[in-house]
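Just one protein chain is left out here, and the rest sit where they should.
As written, the chains take the letters A, B and C, and residue 1 is the first residue of each chain.
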Amino acid sequence: MLKVGVIGTGMIGQDHIRRMTTVLAGVQVTAVSDVDTVVAASVGAGVGASVHATGGEVIADPSVDAVVVCSWGPTHEEYVLAAIAAGKPVFCEKPLATTQEACLRILDAEVAAGRRLVQVGYMRRYDAEYRALKSSLGVIGRPLMMHCAHRNASVPSFYEKEMAITDTAVHEIDMVRWLFDDEVAAVRVLVPRRSGNGGELQDPLFVVMEMAGGVLVDVEISVNIRYGYDIRGEVVGENGTAALGNASLVTIRHGGVEASPVPVDWRERFLRAYDVEFQEWIDSLTAGGRPVGPSAWDGYAAAVVSDAGVAALRTGDRVPVSLVERPKLYGAEVAAA
Amino acid sequence: MLKVGVIGTGMIGQDHIRRMTTVLAGVQVTAVSDVDTVVAASVGAGVGASVHATGGEVIADPSVDAVVVCSWGPTHEEYVLAAIAAGKPVFCEKPLATTQEACLRILDAEVAAGRRLVQVGYMRRYDAEYRALKSSLGVIGRPLMMHCAHRNASVPSFYEKEMAITDTAVHEIDMVRWLFDDEVAAVRVLVPRRSGNGGELQDPLFVVMEMAGGVLVDVEISVNIRYGYDIRGEVVGENGTAALGNASLVTIRHGGVEASPVPVDWRERFLRAYDVEFQEWIDSLTAGGRPVGPSAWDGYAAAVVSDAGVAALRTGDRVPVSLVERPKLYGAEVAAA
Amino acid sequence: MLKVGVIGTGMIGQDHIRRMTTVLAGVQVTAVSDVDTVVAASVGAGVGASVHATGGEVIADPSVDAVVVCSWGPTHEEYVLAAIAAGKPVFCEKPLATTQEACLRILDAEVAAGRRLVQVGYMRRYDAEYRALKSSLGVIGRPLMMHCAHRNASVPSFYEKEMAITDTAVHEIDMVRWLFDDEVAAVRVLVPRRSGNGGELQDPLFVVMEMAGGVLVDVEISVNIRYGYDIRGEVVGENGTAALGNASLVTIRHGGVEASPVPVDWRERFLRAYDVEFQEWIDSLTAGGRPVGPSAWDGYAAAVVSDAGVAALRTGDRVPVSLVERPKLYGAEVAAA
Partner (left out) sequence: MLKVGVIGTGMIGQDHIRRMTTVLAGVQVTAVSDVDTVVAASVGAGVGASVHATGGEVIADPSVDAVVVCSWGPTHEEYVLAAIAAGKPVFCEKPLATTQEACLRILDAEVAAGRRLVQVGYMRRYDAEYRALKSSLGVIGRPLMMHCAHRNASVPSFYEKEMAITDTAVHEIDMVRWLFDDEVAAVRVLVPRRSGNGGELQDPLFVVMEMAGGVLVDVEISVNIRYGYDIRGEVVGENGTAALGNASLVTIRHGGVEASPVPVDWRERFLRAYDVEFQEWIDSLTAGGRPVGPSAWDGYAAAVVSDAGVAALRTGDRVPVSLVERPKLYGAEVAAA
């Protein structure tokens, strides 16, 4: 039974606590903390966990085997570094940290520790459709292009222009690195006619990424498209294409059409991916191993590509991506999930 | 943490133990037994459960809150009755018992006990596609017909003619009772040209069921169709139709076709349904409630309809289904899952 | 340029005249007649055709190479026999005649004439999807079953109970004879719960046909299903299945669903099949050959099976189909289209 401490008991923290308490096997939430101590106390009491004043205390708690960081982004670096210092595995929700430099400090600390402790919460690698897509690549010849769409029915009022890159496209950034076992080499952002649904927001956007090996990836980002949450991806190979399935649960013929429902939001679409992500993390730790999901290197690379994407959006230019040399700790591959 | 004792540690028993140990939350396997005591000892040791000489001892074990019966069909009656006598909830793999009369004895015992303790392992009610289908029925007007197909790539050599009804079609028998909240009133079995893939076996069959309310259900049973495991269902309503979705994970264009994989077998197709079935059973008991899945009544009704199906197959006639009056314990509805 | 005389200038006659005048190559409408002489005069004038007082005069007109019969069903026998007597090819809209006996008289006359002159208007054999289905049968092993649905959004007020067989299912009757190169051996009609959309009409029906070779065909007939006109068919073979495609022109994602339009009516669904049917008939005659589409034998067999279907609907019984011996003129095969 893995004992987990959760730092941050806001919406996503509560969701992961629910997951670890009522959905998954082999895990127990033993400690929590939050800047909102009232919420922390309530959530902790609900699952019988100790409630600490700070994230640091959660990490130090001897009843905590591993740490989950769900706090505000700017605090991630501090908690991840503290967990590494304590020698405890830490699952950090995206982003790993809010700057490239902070990500590099985490890389350095983990490399100094000499073993992988950090996993970053990129859950698409655990989605059954993406996994089937990855395992189908061998059939279609060498991959040459990928077409993606990332569509939200709507976004909250605090959603700002650059979040289309840093919060939305970042999922595709991590996904293509994993899918092709390759790094992103350059980013362009093209700007179509603006949707009236997003007010002043520049929506949609069209992000084009060049992988180091030459695969060209295009991503439509539409975050106010009303009809639903729709994630699409098609890899174009030399001899064929492979695309995410169309996993509708039901087909209804009514009123002149044959129709299948589209997911309402990301919770519906990726619910199972989150479960699998956590179960595999728990199982890898329980088995005594290192985490095998998205690494600190993946978190760092996503941050650098995301920064390039923001620069590309601002300037209209093609922006090259420059990464530091990959430490041996992170192997030859991008990640092993 | 619900403490469960498992009677029968064969293939399906081991699978449920794996599920309760490594997949689901809030459950612990505390005791096991099997006629093969070597297997029982090995399986029990693997999960730290007590190993008992008999199923009766498992039921009597004070560390057992609830019982799962996965033993050989002819033993189900004895263990279910013993669990009822002990006042312990019991999940019994299908069939509830091997004869209508045995099912009735279980009904009587549970009614005498005055509360629901028994749940039968019909897992389709927990499948996401079937649930979406059921929740879509309101859109298409009153249901009038349903077309089903139940296709296996192949069946083992011990599979005999009547198992097409008792082992295969029985899933559709339970499913339509649940889907339409109605009983089956009569059964016919029509016999098409025989597949050469099944040797002497009469395969495929075409089962036609009349629901008490008039809905006509047809079921193609093809158990040697080679191409995969395929479960299909379309409800025809007054104003439209609703069908099970087409949950392919990936679409591949290659070699002149656009193609999606079909599941290999029932394990792949219904893996999640088994997980959900058990999680909901565990959650209902942990919450202190009665089991709300398929009841002893459902197990009894399935047995009666299955017997009618076998008679229909033997005679070629339309065979009416005759049920005893439903005890109040089982409510007005067929089942509440 | 084939010169065609059209008997009957009602709705379907006008449609075929339009087709031969403005859509197809190598054909000219040179003569017309109708019981409604005013309509005949107007239609004839519109395309520069002679207008005759009777169908007999159309057939006798030396400017007529071939005859199209679109008049009221009970008159078909007379005109087809007259065309045979005149040695002129005749395309007769379904039914060939209104009774089996009348069909037999036509068979006898054509056999006496010693060559094929008659073609019957079963247009599904010319539909691209049905043709692709037939050419795919080799892939799936010997056919064992077929599931069909024939759905109309609504039917006119004069539509009566038995027309579900004689006007609607008759298309499937001809289609399965052609698809499997086999005769129907017996018919059953099962009666589901009645739709409220059809008033007193018994709708839907479930027609089950046994082919002589053992293939079992089921056909859902739903003629008031509101949502559109939908024709479906799936052949179950030993190793796989082949189904009519899903020829939607457009896929729209909007309002929470992904949707494709369903045809409104048979005109939309089979428009091209009618064109191809006529073009191939014209081409076969222009090339100096015999008609190769549905023959008088096909018209006769459809009539006999249809009668069996009506009897099955009235009695609830399985009704065997009994055909006369097939004359050599009609070859070993059912038809050559």
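FYI, contacts are C-beta pairs under 8 Å (C-beta built on N, C-alpha and C of every residue); 3 or more make two chains touch, one makes a residue touch a chain.
None of these values were measured; they are calculated from a predicted model.
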Absent-chain contact - pick from A:G213, A:G289 or A:P327
A:G213
Have a look at A:T168, A:S222, A:S284 or A:S306 and name the one touching the chain we're not showing.
A:S222
From A:P204, A:G233 or A:P291, the answer for touching the chain not displayed is A:P204
Of the residues in subunit B, which ones touch the absent chain?
226-228, 230, 246, 248, 253-262, 264
Using the document's contact rule, name the residues of subunit A that touch the chain not shown here.
141-145, 147, 149, 190-197, 204, 206, 208, 213-216, 218, 220, 222, 224-227, 236, 238-241
Residues on subunit C that touch the omitted chain in the whole complex?
20-26, 128-129, 131-133, 136, 139-140, 239-255, 260-261, 279, 283
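Keep in mind that, in the parts below, only the chains that are shown with their structure count from here on.
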From the centre of subunit B, which other chain's Cα mean sits the farthest off?
C
Averaging C-alpha coordinates per chain, one finds the centres of subunit B and subunit C separated by a number of Å equal to 45
Would you mind pulling out the distance in Å between where the CA atoms of subunit A average out and where those of subunit B do?
38
Just how far, in Å, is the C-alpha centre of subunit C from the one of subunit A?
58
Can you list the subunit B residues in contact with two or more other chains?
239-241
